[in-house]
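The other protein chains are all here in position, but one chain of the complex has been omitted.
This part shows chain A:
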Amino acid sequence: MRRFSWFNATSLTLGFAFLYLPMIILVIYSFNASRLVTVWGGFSTRWYGELLQDEAFLDAAWVTLRVAVFSSTIATVLGTLAAIVMVRMGRFRGRTLFSGMIYAPLVMPEVITGLSLLLLFIGIGLDRGIFTVVLAHTTFSMCYVSVVVSSRLATFDTALEEAALDLGCTQAQAFRLVTLPIIAPAVISGWLLAFTLSLDDLVIASFTTGPSATTLPIKIFSSIRLGVSPQINALSTILIALVTVGVIAASLATKRRADAAERDARAAIRT
């Protein structure tokens, strides 16, 4: 055991307070009975009840969820394919340019991405709505997936694929039966990354959406402009709870898998 140190304890407390105090305040005020956000009026869950009655919020949540699932799934497929081409194709003319172009949207200001997509959609006469938001989110989250997957592919032993071909697989079978299962963790974390990026995107969504499809961040942002309502606090608390549960579940699953692998290894040594 390290010795207790006032310095460490203070740093820890300050750090965590900095990170979590705003959220804790938000959670507490979501149970406030008073309509005034800054005045404590006793404990109540009425804002949660009202939230569940509010069609507009429920709609927005449903839109957001659909956008996130579709865009992250498409982005994962495209991003994985792009990563494979970049890592596997070897040297061809303009390869550096291509890989640079894939990663450029990572550093591009969101406003610019949003604006250029908006101009494109207007240009080709596409009606703005959920479809265009999905397209826009796919575009920018694909680069993130591609970065995650290509860093895994860079250390992937191509001899494994050759062995699969040698044993009678077609290229497609070799990918499905050997490469994909091995890089699956990277693909899944790419999907999760794309999903969360899509969930909390405000800027690009506001550029590319139409009146028919309001996402949750847009809805929250616009209602804040009319003044903070306790309903928003309730909604945010629910989101925080969901994210927390998700993160814990994911880490538990990973841990369970690691434990299982360790158990296998131990069993292997014993026999």
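Details
Everything below uses one rule, namely that a residue touches a chain if its C-beta (ideal position, glycine included) is under 8 Å from a C-beta of that chain, and two chains touch if they have at least 3 such contacts; residues count from 1.
Going forward, contacts and distances are computed from a predicted model.
Taking the options "Oxidoreductase", "L-lactate dehydrogenase complex protein LldG", "Spermidine/putrescine import ATP-binding protein PotA" or "Sigma-70 family RNA polymerase sigma factor" in turn, only "Spermidine/putrescine import ATP-binding protein PotA" matches the UniProt protein name of the chain that is not displayed.
Shown as candidates are A:A163, A:I188, A:I224 or A:V243; the residue that touches the absent chain is A:A163. Those residues of chain A that touch the chain absent from the view are 157, 159-160, 162-170, 173, 177-178, 181-182, 264-265, 268-269, 271.
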